[in-house]
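Excluded from the complex is one protein chain; the other protein chains are retained at their positions.
Chains: A, B and C, in written order; residue numbering restarts at 1 for each.
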Amino acid sequence: MFTVFIDQFWQLTISGIALGFIYVLIALGYTMVYGVLRMINFANSEIFMWGTFGAIVASRDLFGYNQTSEPAHGAKLALVLFIQLFASMAFAGLTAVTVEFVAYRRLRAKGTNRLATLISAIGMSMVLSEVMRLLTASRPVGSPRILEKVILVEVWGAQIRLDTLITIMAAGAIFIILERFVKLSRMGKAIRAVSMNEDAAKLMGINLNRVITTTFLVGGLATGAAGFFYITVYEYTKFNIGFTMGLAAFTAAVIGGIGNIRGAFFGGVSLGLAEVYASAILGTQWKSVTIFIVLVLVLLFKPSGLFGEAVTQTRA
Amino acid sequence: MKNFNLRDFGAGIWERSNRYQRVAIVLVTITLAALLPFAGASFLATPVAAYDAVLVYPVAIFVLMSLGLNIVVGKSGMLDLGYVAFFAIGAYTNGLLSMHTGLNTWEIMPIGIGAAMFAGVLLGIPTLRLRGDYLAIVTLGFGEIIRIVALNVSWTNGPNGISGIQMPPPILGKEFALDDQKLFFWVVLVMILLTIWMIRRLTVRRPGRAWEAIRQDEDAAELMGVPTLKYKIWSFTLGAAIGGAAGVLYAAKNLFISPEMFTLNVSILILACVVFGGIGNIWGVILGGAILGYLPDRIRFISDARLLVFGLVLVVVMNFRPDGLLPRKKREKALVKKGASA
Amino acid sequence: MNKKIKASAAIVAAIALSFGAFATTSASAATKTFTLAYQGPLSGGEASTGIDEQNGVKYAIKVFEAANPGYKINLVSVDDEGDPAVASKVAPGVGTNTKIIGLIGPAYSGATIASLPYYKAGNLTVISPSATRVSLTDPKSPTAKSDYGRPIFHRVVATDDKQGPALAKFATAGNTAAKVFVFDDQSSYAVPLRGYVEAALKNVKGATLVGGDSVPNTTTDFSPTIAKIKSAGANVVIYTGYYSQAAVFVKQLRDSGSTATFAGGDGVFNQQFAVLAGKAGEGAKLTGVAGLADVDPKIEADFKAKIGVSSGVYAVESIDAANIFLSGIKNGKTTRAAMNKWVKSYNFKGIAGANIKFNQHGDISEGGFAGFLVTGGTLVNKGPVA
Partner (left out) sequence: MSKVLLKLENLTMKFGGVTALNEVNLEVREGEILALIGPNGAGKTTVFNVITGVYQATSGSVTFDGHNLAGRKRFQITGLGVARTFQNIRLFGDMTTLENVITATDVHKKSGLVGALFGTPRARREEKENRAKAHEILQFIGIDEYADRLAKNLPYGVQRRLEIARAMGTSPKLLLLDEPAAGFNPQEKVELGATIKKVRDAGYTVLLIEHDMSLIMGISDRVAVLDFGTKIADDSPAVVQNDPRVIEAYLGVPADAS
């Protein structure tokens, strides 16, 4: 049972961290919106899915790569990857803003119940995934290989591959940029102000609509970046991939304490690791069960996640 | 017409009626509902699926499940995204007992309900302390766990599912038939009526008040002496019981169950029924379950874009009627009148 | 516009949409019109399989109508989404619609089992091009009471218990010390097939089963599975799931530096596997039944001309299945009962050349699996695996 785990520990750890960093970025999408609106953005998984298609459209239609093309090298490699990243973020960012506009804005203006918004978002995510299904005739779409997956070094039996390294470093960098943005920029401060106290923020003259749109955009950009890394690593997408990834990332956000950016980071990485370890020890079929049990245990001891604030309403 | 509102219109008729008129209204409504299976040739016809089968599942069973979920989400305000778990437990109880014992559907029914309630208590005790979205994700996880376990253990036949579930034994000498599902519809209708009766009974008395208080302000409720955890568990368990009953019926109707029938989508769909129809309002919830159960089969002529349209309908209706088609009753007006006359 | 009115307008629009006109096809009197049905996933995640199969059926009908003026065949599309829950909703309608005298499908075994009671009740003969679960034609299986499809169920595809040994054999061919790792995708197709493969491996000389896994079909990160493969030192990896996951997996396997042989069953047997997997797919060993292009490039060209797209998976089987019914219609078998008799006694060549004749359980007596090797991005037929 544990032989694989012990035998391949470092390999599993590296894979888990790389997967975890993708979760971190998607979890950011959930957590940013949650922080401001106190609502689960159910459509975030489909925003991710649209992001993955952004990367494919860029490489396939912009640069003319196909399944049999040779991987890119040197400056061209950097250029293609950068454009892909940009395209993913743009696709996802635009989708996110559309979601906000169509599914959230009107309901928020009415100040209505949260569940209506939740169902509206669920409807929107059905629309997003169905549109993509019709566009792709329900078929999986492969991504051309842009980045050659060279094994750079082997340490303790663990391979460090180029794509893994790039994912961890670039995703980490994007995370830090976003975190700094929220912490330091004017708009970021406005976002935090709204997430702390909406009414007070309004009184301070913050344009709520702009802040919320920006939040969706930033969350969408992070989620889109995740889409790009997903494509670079797995070179595959389909209209229904959002669901599984979204669910895992959402769980990660909750474990970390939804609404908390550092929580999303911690939750994402630990979820990636938990998933890989559980798969190795218990069998891949039990990974989701393990994750949910971990989630329940975390919430039993920390009812608002590891970094979350207490939600007890009693402040009388 | 400007202020016409179906909910108030209906409530108004009810308020103005005397005891005998009310009995008449109830009887007429039940009769109309019971006659639904005969409307197959009208504009209600479903293009591909058999109309009377659609009336049983999804329509009637969705209505039943929506009523159950409404106790949890609508009455006591707990967001449950794993309602499918209880449906699955009911269905698998029927499947397994039907496979291993000679029990028939009606004998299995109480066992299925009991199993679902037991699961409800088991899940409820540790998790119902959580609030809002945290509860949502934990229940969601529970739903997935049930499905994954059913998929991976051998005694449920794994992904192959359980086939050959027995049809229910005849009722009053009338046999259940595969090509004519009217009887089955009436059975589910009776379950729905029982559930409505139960919910109405509970809502006007202590449990209803406790749930309502919990939904509006859990802390204040507890400080006013409401044993919140107890009533939350009751709410959860009753919801589970109805979900379990629906599962038993579903297995008996379908004769075949497999884990892929019990995905998160079911939970989400039932939640959509509740919110779409009018959360907290029994009639709204019934309407929501009926429409969302029925719609996909009615619009099969747009075959491939069906789910797309379904999603759009959700977005549009929620945007224009955020409290659902028939919102929760605002009882003030009606009560004032009654108080004045009394 | 007043808000309330706007709101009601939206609802009216939504309802109008749902109750709007729906097309019904009416038969014209001049030609003889008959109705067949195809059942399979035409929407949802599995839609591509169903659309491919239905295209095969449509092609057969076009060819038949062109060759037999005066006949018009209506094809009812029965979309079960490949989902047993949906199947049990649509099947009663099909079962009671006596215009339908024969049904090609259902595509998937789970949906078949859910539909069977209704078709048995209506004595509707079905011929599935792709439902491979053994119990459907096995009177001795523990679930025979419900799954066994006699007298109405037939299939023109070989069963999982025939494929299991073929796959085990073909995957380990030429490897005298095969250390085999088998994994599935948790689907009702892959899990039993994995069982048959593992059982068959015991009879393959030199082969040992060193490990396995069960990976949900939504997984894209296979690193734990690959870790297991490495830890077990496997040199043959058999996947019993479907092609899209297989392509993702095999890429990751190769990227990890493994050179183990990759093999898969007819779920992986799909040109799309080679396309998606690219270089990583080279040398993969797949078992399956030859596709239309492989059987006869001329028919394939005609197919593309008539339908507009290339033939897909199970095209040959779908055409064969449709042809059985069509020839019945030609021979005046226009009731369900007559059609059932016709199918039972059917004994003609299919388009692949082999004779199609059903045994008493509804299985074809002939037909087996061929081995294919992915070479240069295409699936090359290496002949039948006996």
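Of note:
In this text, a contact is a pair of C-beta atoms (placed from the backbone, for glycine too) under 8 Å apart; a residue touches a chain by one contact, two chains touch by 3 or more.
Here the structure is a predicted model, which is why all the values come from computation and not from measurement.
Here one chain is not drawn; of B:8, B:180 or B:212, the residue touching it is B:212.
For the chain left out of this panel, the touching residue among B:6, B:121, B:220 or B:305 is B:220.
Touch with the chain that is not drawn comes from one residue among B:92, B:134, B:184 or B:234, which is B:234. Considering the complete assembly, chain B touches the hidden chain via residues 198, 201-202, 205-210, 212-213, 216-217, 219-228, 234, 328, 330-332, 335-336, 338-339.
Definition applied: only the chains that are shown with their structure count from here on.
Identification of common neighbours of chain A and chain B yields C.
By count of C-beta pairs in contact, B-C exceeds the other of the chain pairs A-C and B-C. Annotation: 33 Å between the Cα-based centres of chain A and chain B.
Taking each chain's centre as the mean of its C-alpha atoms, chain B lies 35 Å from chain C.
Shown for chain B are the residues in touch with two or more other chains, namely 151-152, 304, 307, 313, 319.
Chain contacts: chain A has residues 285, 288 touching two or more partner chains. Chain B makes touch with chain A in their complex at residues 73, 79, 126-127, 129-134, 136-138, 140-142, 144-145, 148-149, 151-152, 217-219, 264, 268, 271-272, 275-276, 279, 304-305, 307-308, 310-315, 318-319, 322-324. Across the complex, chain A meets chain C through its residues 3-4, 7-8, 11-12, 15-16, 19, 67-68, 133, 137-140, 142, 145, 149, 151, 159, 161, 230, 234-236, 238-241, 243-244, 275-276, 279-280, 283-285, 287-288. Against chain B, the residues of chain A that register as touching in their complex are 34, 40, 102-103, 106-107, 110, 112-113, 115-120, 122-127, 130-131, 134, 247, 250-251, 254, 258, 285-286, 288-289, 291-293, 295-296, 299-300, 303-305, 311-314, 316.
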